[in-house]
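Have a look at this one.
Apart from one protein chain that is not included, each protein chain of the complex appears where it belongs.
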Amino acid sequence: MASLKSPPTEPRLPTLTFALLALALMVLVVAGFLREERREWRSYQESFRDLEIARGTTVEERRQARERPIELAQIVVPELDTVDRCISCHLGVDDATYAGAGQPFAYHPDHDVHPFERFGCTVCHAGQGRATSAREAHGDVPFWDRPMLPLDFVEASCGGCHDPSDNPAAPRLARGAELFEEAGCRGCHRLDGWGGGLAPDLDRQINGRPRSPEWLMQHFLDPAQVVPDSAMPRYGFSPDDAKALTLLMLSRRRPEVSGYHASRRILESAETGRRLFRAKGCIGCHQISGAGGEVGPPLDHVVTRRTEGWLVAHFREPRAVTPGTVMPDFDFTEAEAHSLILFLRRIHERTITVLDEPSPERRGEILFKRYGCRGCHGVDATGGVPNRNSESGEQVPSLIYVKEGYTRAELKDRIRIGVPKVGKLEPDGPEPPLAMPGFGDRLTEGQLDDLVSYLHSLYPAEDELDW
Amino acid sequence: MSKSLPVVGQEPSPEGRSLKTGRKWRRRDFVLLVFGWIGTLGSLSAATLAGMRGLLPNLLDEPNQRFRAGKPEDYSDGSVAFLDEIRTFLIRKGDGFRAMSGICTHLGCTVNRADSGYRCPCHGSLFDEDGNVLSGPAPRALDSFGIAQARDGRLVIDRGRSVSPEEFLVVGSGGKGLEDRGGGEQA
Partner (left out) sequence: MNPFRRFWQTVYRSVFRVGIPKTNLGRAQAMVSSFLLHLHPAKVRRDSLRPTRTFGLGLITLYLFIILVVSGVLLMFHYVPSVERAYDSVRDLSFVVTAGVLLRNCHRWAAHLMVVAIVLHMARVFLMGAYKAPRQFNWGVGVGLFLLTLFLSFTGYLLPWDQLAFWAITVGTSIAAYAPGVGELTRFSLLGGNIVGQASLLRFYVLHVVVLPAAAILMIAVHLYRIRKDGGLAHPDEDQPTVEEGEAPPPQKSYGLMALTESSTPYVGRDPGKEVFAWPHLLIREVLLFVGTFSVVLLLAIFFDAPLEELANPIHPPNPAKAPWYFLALQELVAHSAFLGGVIIPGALVLALILLPYLDRRRVGIGRWFARERWLANGTFLLVLLALAILTVIATFFRGPNWDWVWPWAAGG
């Protein structure tokens, strides 16, 4: 009975609620600890340490193994913008005695060319180098678009830094690069900054919407399988060729190595030597096979006259070897000098020429492929690509017999202007979807000539004509 | 139980009453309260400590304690190579290798090679070829680190292990030997 005179009553303190909430907080803090405490890499390091202790043969070795710290490790390569912590778990990579050991401790063979300390791991293998758990590091997680490449596809990474065309270590990638031009992909697709605009820009695709190796393989084998409404024809690539093209696509996946890319490391090859020989204008002063200037000595058999050491020194700094020579210092690198020597050896063997002049027909064929004519006129210019309601039998016409219908000049005009409006088969029917664009703004007069030569060359020889 | 009502204060006199809190401790409340406070404060300090634990880095942007110095044949006899990343001199005498810190024991500047021995540019300490103090404020000789040879033959300098300046790692002709010459470890 609380009257004014009676002592004021006090409410109960919510001690039980308080205690329960404190208990909840304690449980949560412990849960937080448990979540943090057990890190995957720790257990790998522990088992590796046990392995090392067991393998130790002397007391000293076992002591060293026991003192092995359990700690994260990383390889930092600022030039490649790479931080790779793979070696926190893959502890046997640089120890040949772990050859044949199971993962994650297996030895990585052949790393003399690209030592881990200087290149890291993800440059070749891809994956998420910074991550410290297997799943995240191997990169098959959301928001990481460069998961590890299957071993069979690692070759693609060579193309990140090395020009595929003269890299003997990556033959399939080189084949892919060749095929890309040969099959005329560039006619419709843009890659490395140039190419046609009919089909998706591969530079944007590769880095905006990266695809898995499996997807790419499937796509090259049969585009409609993965992109149902794809306009890209089935080129009928063999599985090997599809893989080669897949490697080429994968090789462009790291835009951030582009700094490296720009300074693509020269690989020593005769092909590189020939390119240098031509680019630096050596032929202006030196003769090969009787062609060229006469300021310097002919070089057909220079490799038999001089030692390799002399030649290298000479290329690197002519005046140091031959004082007073008029040969300028081209500032060749060691690799470039070696490439020149390889080239000159082949010259001596007569297995290479300075100039590689293809015939006009061959040049025309290359243009035909490069500008994607095959996309509509067919792989061998035999036509057959459907074009609904077009007067030429609802197909893009074959070009085999153009020699009959057009003179050289007429044909050139036709290519220059194109066929902006294709005649209809049914006058009331729909507009045929394909029309031929004009190439006058893209082809030089000489190229047009080459193309016409090629097209005329398609005309079957007299005896092949089947009346 | 009417007695368990948290009321109380039987003090009859008004003056006295105002000084009393009008509450009587019950054992249950007390226990719960103490438990609550211990739980709360304990959890909070644990959480704070866990947050602060992150201030001790798990990975360093600096070279490992164990540093791979390359193969023995990369260093010529009688040479003193300065390894920039770990500020350490690698000294080769015959087939013997010794790693000596290039960090002055006074206040941590990097010492330079002098005509004979080493000199610290900061406060002028002078060390002899073996790292012993000749003059200046440095309190003790330059540290020497243990070297071992990895299985692939490369030298590994372990900066976590101090050894006596007399200790050399002798690399056998086969590049495999692992014998230490000289004595025990230095504190």
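Worth a mention:
We call the chains A and B, going by the order they appear; numbering starts again at 1 in every chain.
What we mean here is this: contacts are C-beta pairs under 8 Å (C-beta built on N, C-alpha and C of every residue); 3 or more make two chains touch, one makes a residue touch a chain.
What you see is a predicted model, and the numbers here were worked out from it, not measured in a lab.
Which of A:83, A:154 or A:198 touches the hidden chain is settled by the complete complex: it is A:83. Chain B residues in contact with the hidden partner, per the touch definition given at the top, are 14-15, 17-22, 33, 36, 40, 44, 47-48, 50-59.
Interface with the hidden chain, as seen from chain A, comprises residues 2, 4, 8-11, 13-15, 17-18, 21-22, 24-25, 28-29, 31-32, 35-36, 72, 83, 85, 130-132, 136, 143-145, 204, 208-209.
By our rule, only the chains that are shown with their structure count from here on.
Contact residues on chain A toward chain B in their complex (touch as defined above): 7-13, 15-16, 18-19, 21-23, 25-26, 28-29, 32-33, 36, 60, 64, 69, 71-74, 76, 85, 94-97, 117.
Chain B contributes residues 5-11, 17, 20-23, 28-29, 32-33, 35-40, 42-43, 46-47, 50, 58-59, 61, 64-65, 68, 148, 150-152, 178 to its touches with chain A in the complex.
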